[in-house]
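All protein chains but one are shown in place.
Right, subunit A next:
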Amino acid sequence: MPVTLTSLDDVKFTVDKEVAERSILIKNMIEDVGESDSPIPLPNVSSAVLKKVIEYCEHHRNDPVQVQDETDDPRKRSNDIEEWDMKFMTVDQEMLFEIILAANYLDIKPLLDVGCKTVANIIKGKTPEEIRKVFNIVNDFTPEEEAQIKKENEWAEDR
């Protein structure tokens, strides 16, 4: 059964119900609305981003639904991102963050996790200056402030 989604810029996407329901937000909307052909409006998501999100949901349509476990530590799950997901996430920075925002809004936990893991991997192993370069951030610390923070961090780090 097909479902129609409308993006922020009024572009319509038709997908299978099973694919759309990877988003818990959409799943709940469908349940509330019941049997209806009217398109589901997603005013927070642009068409470019929605296209990517749908691509992800199509590829992962058969994945088992992750059971919410309070004791589940995401670090304990596999640390490797799947090859397909890695390729999927090779996008410019702006799109990466837009996908994360969309996954958060649409409540697609696996996509959100992959996105955040990808950002974490970008940050890992970089000095503050390198991080600034990647994300185009201006250093607004005075040297005294920097020295202060370095001292604080020193003893607070784990063994």
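One rule holds for everything that comes next: a residue touches a chain if its C-beta (ideal position, glycine included) is under 8 Å from a C-beta of that chain, and two chains touch if they have at least 3 such contacts; residues count from 1.
Throughout what follows, contacts and distances are computed from a predicted model.
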Of the listed "Cytochrome c oxidase subunit", "Autophagy-related protein 13", "F-box domain-containing protein" or "NADH-ubiquinone oxidoreductase chain 3", the name UniProt assigns to the chain that isn't shown is "F-box domain-containing protein"
Pick from A:R22, A:K52 or A:K117: which residue touches the chain that isn't shown? A:K117
Across the whole complex, the chain not displayed is touched by subunit A residues 64, 74-75, 97-98, 100-101, 104, 112-113, 116-117, 119-121, 123-128, 131-132, 135, 137-141, 146, 149-153, 155-159
